[in-house]
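Removed from the display is one protein chain of the complex; every other protein chain stays in position.
Each chain carries a letter (A, B and C) given by its place in the written order, and its residues are counted from 1.
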Amino acid sequence: MIDLVAQSLFSGVLSGAYYALIALGLALVFGTMRVINLAHGELVLLGAYISYTAEEKLGLDPLASLPLALTLVVATAMAVYYLISLIKTDRELNSLILTFGIGVILTNAVLMIWSADIHSTTTPWYHDATILFDTLFAMQAELVFAALGIVLVGAVWWWLEKSWYGRALRAVASNRDAAKLMGVNPQLTEVLSFAVSGLLATVAGVAIYTAKVIQPSLGHHLTVKAFIITVLAGMGSVPGVLLGAVLLGVVESLTVTLASSALQELAGMVLFLVVLLLMPSGLFGRAKRRG
Amino acid sequence: MLLDLDGITVAFGGLIAVGDVTFAMAEGDVLGLVGPNGAGKTTLFNAVSGLVRPTRGQARFLGRDLVAMPIHARARAGIGRTFQVPQPMHELTVRENLMVASRFATGRIDRERIAEILDLLKLGHKADADAATSLALTEQKALEVGKALATNPKLLMLDEVLAGLETAGKRAFMHTLAEVRQRYGLGLLIIEHDIETITRLCPRVVVLNFGRLIAEGSPDHVFNDPEVIRSYTGGEAA
Amino acid sequence: MSKSTLCVSAVALSLMLGLAPADAAELKIGAEIPLSGNLARVGSAMNEGIQVAAEMFNKKNGKHTVKVLVVDDESSPAKAVGAVEKLAADGVIAYTGGYGSNIIGPASEAAEKLGKVYITSGGVASELTKRGLKTFFRINSSEGYARALMGMFSEVGIKSVAVVYSTKEATEEVAKMLQTGLGAKGVKVTMHAFDPATNDFKPIVHKIKLQDRPEAIAMIGYENDYVGILRAAKVLKPDIKTIAGVWSLATSKMAAEFPDLMENVSGTSTLSYPAVFTTPEAKEFAETYQKMFNKAPDYLGIFGYVQSKLLFDAVARAADAGTIDKGGVASELRKTKTESVIGKVSFDEAGDNPEFTHRMGQHQAGKVELVWPLEAATGKMKYPALPW
Partner (left out) sequence: MNNSVKIAVFLALSYVAVPLALGSNTYVIGLIVAALTIAGIAVAWALLGNLGGMVSFGHAAFFGVGAYVSALLTLRGGWPVFPAMLMAGVGAAIASVATMPALRLRGPYFALAILAYAEIFRILATELKPVTGGAAGLLSIPRLPNVLGLDFGSKLGGYFVILTIVVAAMAAYHLIRRSAYGLALKAMHDSEDATRVVGVNSIVLKAWMLMVSAFITGMVGAFNAHYINFLEPDYAFAGQWTMLAIVSAIFGGYRTVSGPLAGALVVYLVDQLAFKPILPQGHQIVLGVLLGAMILFNPGGMMSMLTAKFLRKEASHAA
C-alpha cells in the first residue's frame, strides 16, 4: 500500500509539473490582461502538431523542433492578441467569447491539416523508464518536462517580480491608466505577455507530443485543465500555478489509486468548484473574483 | 432613534477608513457630515447602506440591527441614498429608474408618488427620456435623489448632491430639498464640502477626520472648533 | 488530404445521384456514415468497403445493379436520423453503414419507422438488438470481441486477468462480458475502469502490478488509451505473461506508428498484416480495394464490405421475388447463411449474427499474425511474450 501511494504521489507531482507547463501561459495572460484565453489549449496543441510534423518530415527530435514550433505558435498567439485588441467594449467577457471562437477555428484547422489520427513521438528514449529509490517509476520524458516546467515557472516568476518588464506588466495589470501616466505602454507589455504565453504553450505542446498522445479534440480539454489550475492558484500568483497544478495532479492520481480512475475527472472538477466557491482568492492569490 | 451608530469601524487591510464612530439621529433630524477628502464620509455611507461591512461596531435603524441586513433589505427598511457620481440605470428612462426603485423597495409601483417626485425634482419633462444619455448634471443629481425618494425612505443620505453645481442651481436645489423634507418628513444625512450650504441646511453637524469623529454640534460651534479648523487646513495642505 | 477529397467526391457524387432521374433497373442503397466529426476516420474506412462491395456486385450480377448514395452523419445522432430521412426521400431501398452504437441506435429506429432494412457492423452494443426492431441487422457484436479475447486467453491457459477499460459504452460492455465470461471459467478477473480523458495510466498499472498480480492484462479502449497503457506498462513492467486488447490495436497503422510499443501485443483482427487472402472472394476483394483506393484494406473496410455485400444479395433476391415493398429485404436477409470474409454469418430474430467470433492478431516483428482461432491462424502465438 505504501508503495502504491508513494508512486501515486510521485506520478501526481510529475503530472502536476506538466499541468503547470500547460497552465502557466493562460495564467500569465489572465494575470496581466484580465483576459482568459480560451484558445490557449489549442495553441498548445498547435505546438504539439508542429513538433510531430518536424519529426515525421524532417526527422527532428521533439526538443530540436522547438525553434520552428516557437516561431509558428508565437506568431499565432500574436494574431490572437491582435484580434483581442480589436475589442472595444467589455473586454473581459467579449474576449472570452472571441477566444472561444478562435479555439473552434484552431481545432478544426488542426483536424483539416492533420486529420483525426493520434500521434506521439517515435523516439524511444523518451519512454524509457527511470527508477528512483527502487520504487518510483517514471518515463524519461516526464522527468525532462517536469524539470522544464519547474524551471519555467521559476523563470516567469523571476521575470515578473524582478525585471523592469515584469514590473511594468504588473503595473498595467493593477491599473492600466495609472501605468500609462507612469510612461508604461500598456499595449507593448500586453503583447509581451502574450508572446511569452505563446512560448510557454509551445514548450507544453512539445511536452505533450513527447510524453502523451495527441489528437485534434484535445485542445479544449487542455484549456479547461489550465483554467482549473489558474483558479486553484489564484489570479496573479505564478508560484501558485505550480502548487495548484501539483495539487490537481496529486488529487487525480490519488483518486485513481485509492478509488477508481473513472472518478479522476470528477475529483478534479469538484476540487475546482470547492476552491472557486469557498476560497474567493484561490489558494495562493491576491485578487478576488467575486463581484 | 432613526439611526444609531455605535463604534462603527471599517478597516481595509491595515487602513482604518472609519474608526470607532458613534452618533445618533432622531426621526426627521437633519445632520451634516463633513470633513476633508478621505475622512471616511462616503465609507460611512457605504457602511450604513450595506455596501461595506463594518469590521466592528453596532448600527441600528429604527431599532433594527443593521449589521447583518443585506443591502436590498436596508433599502426596504427605509434607508435611501445617492451616489457622489450619479449612477443612472442605463438603457432605462428616467421614469423607469424610479419605477424600479418603487417596485423593489416598496413591493409595488406607486405611480402617483413617482409622478409627484418627478414634479418636485423638476424632471417631469424628461420623464421618458433615456436616463443615461439625455440629462444635464443637475438633472442627473436630481435623478439620484428621485431614485432614493421612490424607495419611500425614512432616512435619505445625500452624498455631495450639490457639488459641482453653480450658485443659482445650488440655491434652487437646496430649496427643492427643503420642500422634499417637508413633504415626506424625512431624516436627512448630508455629506457636503461647502460650509455655507451646510450651515444653511443642517442644524447639527458631525465632523470626521482620518475616519474619526472629531467634533459634533451646531455648525457655528463646530466650525469654530480649533481641531476642526486644523484638520481642514491640514487636509487642504495635503 | 486525400481522405477529404474522397469525402468531397463522395458527397458530390451522392448529390449528383440524388438529382439524377431514377433508373428503373437500378437498386438504390443508402449509406449513412460519419465522414466528419470524431468518427470521420473509421467512417471513411468503412465507406471504402461499401464502395468496393458495390463495385464488385455491379461487375458480377448481370441482372441488377446497385447505386450507393452516401450521406455524412457528422458523427452525430441527430444528423444520422436526418441522413436516413434524406436518403428515404431520395428513394433508397435499404441502408448500410453507421458507426457508433449511439448513432446507430436512433438511425436504425428511423429506418424502422420508414420500414426499411438497416444493416451495420459499426455498433456492437447488445442494447441494439434488444429493441425488437424488425429491420435491424448487424454482422458483429460485442460478444464476438469478448469471445475472441477469452478464446485466446483460455488457449494459453491464463488463470487471472486484469481488465482495464474506458467508461465508454462499447468498451464497458465488452469489459463486463469478459468479467462474466472469464469468471464463469474460473479465471480470476479484476476490473479497472478509467475515464476517457485519462492520460497517465501509471497509477492504474501500478495497482495491477502490486495488488492484482495477474497473468494477463486486457485493454478495452481506443488507440490513445492503448498507447498510454502500454507506455505505463513498459515503465512499470508488471510481471504478466501477455497483454492484449480489442479493436484498433492489432492494425498495420499501430505497427507502423508505434513499433517499439506493439511488439507481442495482441488484439482483435480480421486480417493478418501484410494480409494473406486465401479464398477467391477475399482475393478479389483485396484486388478491387487496391485498385479503387490504392491501398490494402483494413478491418473496417472488410466489415463495410461484408455487410453491404450481404445486403445487396438480399435486395437482389427480393427484387427477383418482387417483394421489396412487402418487407422482402428483411426476410431475405434472415435467410442468409453463408461463409464470408469475416467468417460465418447468419441472422437471428433480433438481427444479430450469433456466429460472429472475431479473430486475434499479434504484433510480431512489425507484422500482425493471426494467432487465434487455430484454423484461421497465420502464425504461432508468442507466449509468454511482452513488449518489454
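General remarks:
To be clear about the criterion, a residue touches a chain if its C-beta (ideal position, glycine included) is under 8 Å from a C-beta of that chain, and two chains touch if they have at least 3 such contacts.
Predicted model, so just to flag it, every value in this text is computed and none were measured.
Shown chains touched by the hidden chain across the complete assembly: A, B, C. Contact with the chain that does not appear here is found for just one residue of B:Ile16, B:Val67, B:Ile109 or B:Ile195, B:Ile109.
Residue C:Ala40 is the one among C:Ala40, C:Val117, C:Met177 or C:Ile324 that touches the chain missing from this view. Listed by residue number, the positions of chain A touching the unshown chain are 36, 83, 86-87, 89, 92-94, 96-98, 100-106, 108-109, 111-112, 115, 220, 224, 227-228, 231, 262-263, 265-266, 269-270, 272-273, 276-277, 289-291.
For chain C, the residues in touch with the chain missing from this view are 3-4, 7-8, 11-12, 15, 35-36, 40, 72, 74, 76-79, 81-82, 85-86, 88-89, 101-102, 105-106, 109, 125, 127-128, 131, 167-169, 172-173, 195. Residues of chain B that touch the chain left out of the display are 49-51, 70-76, 80-81, 83, 87, 89-92, 96-97, 99-101, 103-106, 109, 132, 147-148, 150-151.
Assume only the chains that are shown with their structure count from here on.
Relative to the centroid of all protein Cα atoms, the closest per-chain Cα centroid is that of A. Separating the CA-averaged centres of chain B and chain C is a span of 76 Å.
Remark: chain A and chain B have CA centroids separated by 49 Å (rounded to whole angstrom).
Residues of chain A in contact with two or more other chains: none. Shared interface positions of chain C, i.e. residues touching 2 or more other chains, are not present. By the touch criterion given at the top, residues 3-4, 38, 40-41, 167, 192-195, 197-200, 202-204, 206-207, 210-211, 223-224, 227-228, 231, 234-237, 253, 257-261 of chain C touch chain A in their complex. Contact residues on chain A toward chain C in their complex (touch as defined above): 3-4, 7-8, 11, 14-15, 112, 115-120, 122, 124, 127, 129, 137-139, 212-213, 215, 217, 221, 252-253, 256-257, 260-266.
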